[in-house]
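Of the protein chains in this complex, one is absent; all others appear in place.
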Amino acid sequence: MSSKQGGKGAGAGKGKKGAKGGAEEKRDDILQAVIIADSFQDRYAPFSLEKPRCLLPLANTPMIEYTLEFLAMNGVQEVFIYCSSANTDEVEAYIYNSSRWRNGSKISPFSSLEFIRVSDARSIGDFLRDLDKRALISSDFILVHGDLVANVSLDAALAKHRARREANRENCMTVILRSAGEDDHRTKTHGITPHFVVEPSTTRCLHYEETHPLQADHYLTLDPDILEHKEFEIRSDLIDCGIDICTPDVLALWSESFDYELPRKNFLHGVLKDHELNGKFIYTEIVDQGYAARASNLQMYDAISKDILGRWTYPLVPDSNLVLGNSYKMTKNGVCVENGVVIAPNATITESVLGHRSSLGSGSSVSNSIIGDRCKIGKNVRIENSYIWDEVVIEDDTQIYHSVLADAVRVGKKSIIPEGSLLSYGVSIAPGTQLPTDPAARISLKQGDGSPATDDASLVGENGKGADFHESASSDYDSDSEDEDFGTDPSSLQKSLIYSLEGLNISTSSISTLATHTSVDSDEVESQVNALQNADPTKSTTATASRNRLDSLSAFSAFSDDSMTGAFHTDAVNGLLDSLRAEDTDDFDGAKLEFMGLRLANNASDSSMRKAIAVSFAKRAAELTSTLDPAKAAQRALLDKKGAIKFIREVGVGGKEAEQAEFALALQNALVTQVMGKTLEAGKAGTVLAALLQQLYSHDVLEEDGILAWWNDGRAVEGGELMATVRDKCRVLVEWLENADEEESSEEESDDE
Amino acid sequence: MAPLLAGYAPNLEKFLKTLKGQSLEASTEGLIALLKRRQIRGAEACAFATARVLLQVVAKSKWTDVDQLLANVQKVGARLTHAAPRELVIGNIVRRVLGLIRDEASEERNADNEGSLMDSVSDLQTLQPSAATATSSGSQRPGPNPIKPTLTPAASFVSKSLFNLLSVVDPAESFTTGSPVTGSSTPIQQNSSATALKSEVIDGIEEIMDELSQADDQIAGFADVQIHPGDHILAYQPTATVEKFLVRAASKRHFTALIASGTPSPKGPEAYASLKKKLAAAGVRTVHVMSGSYAAYLPKVSKVILPAHAVLANGAIIADGGAACVARAAREYSKPVIVLSGVYKLCPENSSEVEDPIELGDSSAYVPFTDGPLVDGVDVESAVSELVPADLVDMYITNLGPHTRDHLDDILADHYKVEDIDFPLQ
Amino acid sequence: MTTGDVTKPEPLAIRTAQASAQDDSTPFDIVQEYRTILASDPEISMPVAAIEALIALLGRTSATTAMETVSVIKTHAELLQQAVSNPVPLKAGTDLFQQYLLRSLKGQAAAGSAPPLSFDETRQHLLRNSQRFVTRAKAARETIAYKGAAYVKDGSVVLAAGGSRTVKTLLLRAADRHVERWGSPRFKVVYVMDGSRDSVPAVEALRERGVPVAEIEQSAVAFTLRAARVDMAFVGTEVVVQNGGLLSRMGTFQLATLCQAMKIPFYVAAESHKIVRVYPLSQADLPRCGVRQDVLEFKCAEQQKAEEEDSPDLFNRSFGQQASPIDYTPPEFISSIITEQGVKMPAAVYDLILDLYT
């Protein structure tokens, strides 16, 4: 049924395009962008209770400023900002008060900036479905989030995207990713690791999946079809900055699947998985120049702030004063100060930012920190790696390490704020208080549901203000709670400032790193896969508390595979081949039974069965070519054994056009592989394929549409000219099919008899 | 398809295109944003963009008398300079335009001879410099041999000064006292038409823009004098200016050019391809020295050529990072260091006045962001530009000709009015 | 000088009322006048005092014609110069004044007052504004301070020497700038204390402003320049000579030499009216420039004794108070001269002179 939808959706998509075709060309020079200004997450809790995430200060600048600047930097003309009713007002107010961005402002770099309010939105998906309805989008547009900090130039990516889109309307989306290298990198997301399966030759994205240390098994399940690709990489070294270049079809896709909520976990993963249904292609643009990251949680907030201090985001640095009215100056020791700061002569400050009219008392030291406007910092205060927002008061002799203090927080004398503390708006810590270390405190004046919290003197001291923050019952987070319910939700890993897996019971099996294997000799591969299957999971390397990641750049042979399906494939192919080769009997039912058994044992997907079958017959045919001419070989391979054809028809293919195409493609791939495995001369491969297809056609296994669908399928020509040449050999057949009529075909048959 | 080829990202050309239709404010802010985002950078581009915007100010901004016009130019100018504090040429262009206005204004006033004792003072102050800019603007017109500025304007530039202890009036006070004498520095329009002034000033600004576009050619005009047969010329990170210079020399002289790319360019050996090609065409041998350091080569080098981002009043220059090292090495082997710079890059600021001339650029320019440990642990400081102390430079070649350090004062005097020297501090 | 070239017929000098009044009273003692002026105002500098003195003279002289007046002024100027051991600073003032008169006499535009005032107008102007000139001189000092203050950056270490009020003001302005930007002064000062107490006010004032100041002996300069990693040196001067060099209190040359050796910028803060038409060639050349000082007295025991007997005589020879010895700092040691007219290369000084006296 989902397939139907797919069909409809695709159709709708096409229709829309057709309709807009003209307009599109005209408006191609107008670049549009959509900002998702609401994440529907609470990873910034408790701060996000008071202010929408995209307005929270990052290096003393509201995040959305970076996002808008990025769009301006890339010449975007029209901007649509999506907010949920929850916080539209605030965001809108902010934009409205900014003489730079306000819609229609003389000095705005954008020709238009519109807010779209979706009252009942529950997820980003809802936004995009809504956007689809509105049909505001005329052509390629850039989809970003309100917490994006980036300086990458999109020109190249846009050009490529456009070129691809013009080549094939189904190429609907390009995902911008920043490579971040092998090693641990502060700017990679912790906890949840995205894995992109990419075909290097085309940069096409084949598969997307997220893993996190809390999940029981650390396997990526790759759709076997992926393995049809001669080469692909599993990239987990990437920073996903959430920049997508989309054609309007993308919105159509969202609409088709009403249940998608998240652009990656649901949409990207889903669309790629159902590729056969929607026929859409998604590509990646992996940049290694420039900066791009999302402050999607506090850890990223931390990392990006550090990157800004380290000028990795240049020119998005405080002393560029991109925000109207700022006048930061870069001074010695990487210190950036606004006008009117007061730094006592013997106060030391390094690698930090100090906001407008903030003061630093004598004997105090600030390092690797960002301090907002109008903060009062007393004498002999020590601040390290911390983020102090506006109008914070810190009294003498207090120490603050790696914490976030929101606006108007007040910390009394001789207090200690240890690593990871989060002090939300207006919290006040009484003098001489030492906040807890493990777990670090998250103090707020409000509770998760927004209701005021009753001050907890035991935490914030006598007549301090604020209490330990509890999230609304819906997503209860409490670091004291047992590991189980803590462990269930990976996002909980990202709710703290400091990433740590301590105290979590994490299964020690790492993401299975599949053997790298460049040769394509199928037999070799099969043995390879067997080896994988036999590998005892407990033997697999144990995860440290740090991230587990696949070796980011291992080239995969078309046949190496995630152990499960891989195993099935091997056994199945071997089984089938044996019975096909068998001299004594010409019965195929035994093989069929065995096969079905295997299938159940491994609950192999249809596609993997399809592939197995295709491969075995292709191989058989290939073997036979050594003695016979291709045509005969194909015929013998298919017909020697009674029921083989039937088996293929029932198990291997199936009625649908798409499935038939897949089978054809599988055959093609298999033969090509044979050629590469030197078990079949290149010349013959094509003819064999042609012969096979023809046979299958004449035995009603494949129908005209199926074969034609395969013929027109992009993948049939992807991956080397070998594929192409092999395919070409079938041109005659195809042409013949296209204007086929009964007699001819029957004649053909009779000839074969 | 067009936008595709050009790309969407804004840049100087795109900006200039927009100027026509836009409101002045929009243009100003537009430029400011581009400057801040470094999407317009480099002396030439900044100078040109500034001139264009100031032209808009004169043409579009609302003003009825010279004081207002000056104020408007100063206001916009100040915003631009603050947008890119390290692009000193912006300030220069603003000063040039201010001076221009003052000249035109005073001429206007002389036209109708109200030359009373009162504002007569200003005549003398302004007349001679105006003569000066006359000569220099004369030299700005295209022509093989621009006239070298005479001493007179320089003298007149200071003549006001020595006596002002005893003089009847001096600007310092006239600013404070609201008497009509204030006209001395910014004469109030009595009955001369603003429109006339406007067109005059606009012409002047266009002349400045001509000067910008012709500077390189004029500088190149002095090449063959400085470069001799058999020389080994080390050109540090040659710019368009240097390229013209060398190529021109190549047409007359047979020398060897060592192209010094202080840092690996993304283009690799292909960098400076056009320069190499042109020189090769002229039969000049080029060696592309792929090194960060040059002390090793200097014994063989006969002259070092540095392109300047800006030349400061005391002769120090701001140049690409690494230039100071080359200059030092040159001094070590006492080889002359020649700085190429259009006059418009000559700033009245003194090296000690300039707010920290070392611009820290993009850390990822040379350090891969993909190197997690490095990114996290190490304070990367990649200097885009740095200050080459005055004592390391031997000669400056501008579109007016070759100069020594002591000369710079005169040129400054020719091009900037005393009143504007302090811009934008005032 | 297009406007000036036409010389106009001399109008007869009219005796002004007040001139006639004082005419017959006690003869005018220029030296006395000069000393009282100097004493009256600690802020006033020698050239300006000299000018003031001459203006006073102008008010008192019975001279009728322009020529007369000029010669009277001339003789008094010379009197004045002979009266002091180091006449050069005075010369700066007197020359300027005389030149100003001469110009107007020649009907030539003294810049800043064109078209030429008649001689009498000039005279009137001078008499009327004599006080104004003093204030202008002080204003000039402020301007210099304002310009120089920009040189003192966050975290820099500045070395200063001598009793120059200009340098003092300059550093105080710098402190103000820093307070504006940082809330507190972010630079340090090393003050070279020559035996005199002249620098004490500056040191106190700076410390008052919260600027950390270190006082060092002259002998500690070389050490300090490196040890304190000094970024730049500021000195005042008594005069700036024709080639852009300095005649200034003893020790300036030494300081300049050390700075150059250590590649530390050496800045001079001087009002343009301190520029004087004198061209010393070397330390030995000072007497030719009219400087009378006996820094080098090689003596043996006898002379030593002899002098102790007639010490008073020794006193009269050099006129007490401003007898502090000076030395000559050649231009190549000077990074630049900060004047109220802008920052000048030493070489540019000659332009000023040329323009003034030709």
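We just call them A, B and C in the order they show up, numbering each chain from 1.
The rule we apply is simple: a residue touches a chain if its C-beta (ideal position, glycine included) is under 8 Å from a C-beta of that chain, and two chains touch if they have at least 3 such contacts.
The criterion applied here is as follows: contacts and distances are computed from a predicted model.
Peer 1: Between "Large ribosomal subunit protein uL15m", "Exosome 3'->5 exonuclease subunit ski4 (Csl4)", "Phosphatidylinositol N-acetylglucosaminyltransferase subunit H" or "Translation initiation factor eIF2B subunit delta", which matches the UniProt record of the unshown chain?
Peer 2: In UniProt, the chain excluded from the picture bears the name "Translation initiation factor eIF2B subunit delta".
Peer 1: So which of A:Asp29, A:Glu182 or A:Glu261 would be touching the chain we can't see?
Peer 2: A:Glu182
Peer 1: Among B:Thr18, B:Gln68, B:Ser251 or B:Ser291, exactly one should touch the missing chain; which is it?
Peer 2: B:Ser291
Peer 1: For a quick check of understanding: of B:Pro10, B:Pro238 or B:Gly322, which residue touches the chain that isn't displayed?
Peer 2: Once the missing chain is taken into account, the touching residue is B:Gly322.
Peer 1: Applying the definition given at the start, please give the residues of chain C touching the unseen chain.
Peer 2: 226, 229, 262-263
Peer 1: Across the whole complex, list the residues on chain B that are touched by the chain not included here.
Peer 2: 232, 256, 262-264, 269, 276, 285-297, 299-300, 320-322, 324-325, 328-329, 332-333, 358, 365-368, 370-371, 373-374, 377-387
Going forward, only the chains that are shown with their structure count from here on.
Peer 1: Should the pattern of chain-chain touching be classed as line, ring, star, complete or other?
Peer 2: Shape = complete; every chain linked to every other.
Peer 1: Which pair wins on C-beta contacts, A-B or A-C?
Peer 2: A-B
Peer 1: Where the centres are mean C-alpha positions, what is the separation of chain B from chain C, in Å?
Peer 2: Inter-chain centre distance comes to 36 Å.
Peer 1: So what's the Cα centroid distance for chain A and chain B, whole Å?
Peer 2: That gives a centre separation of 48 Å.
Peer 1: If I count partner chains per residue in chain C, which residues reach a count of at least 2?
Peer 2: Not one residue of chain C touches more than one other chain, so the list is empty.
Peer 1: Touching at least two other chains at once: which residues of chain A meet that condition?
Peer 2: 329, 331
Peer 1: In their shared complex, at which residues does chain C touch chain A?
Peer 2: Residues 154-155, 181-186, 210, 212 of chain C touch chain A in their complex.
Peer 1: For chain A, which residues count as touching chain C in their complex?
Peer 2: 329, 331-332, 337, 339-345, 359
Peer 1: Please give the residue numbers of chain B that touch chain C in the complex, ascending.
Peer 2: Touch list, chain B to chain C: 115, 117, 120-121, 123-125, 127, 151, 154-156, 158-170, 172-173, 313-315, 348, 350, 352-353, 355-356, 389, 391, 405-406, 408-410, 418, 421-422, 425.
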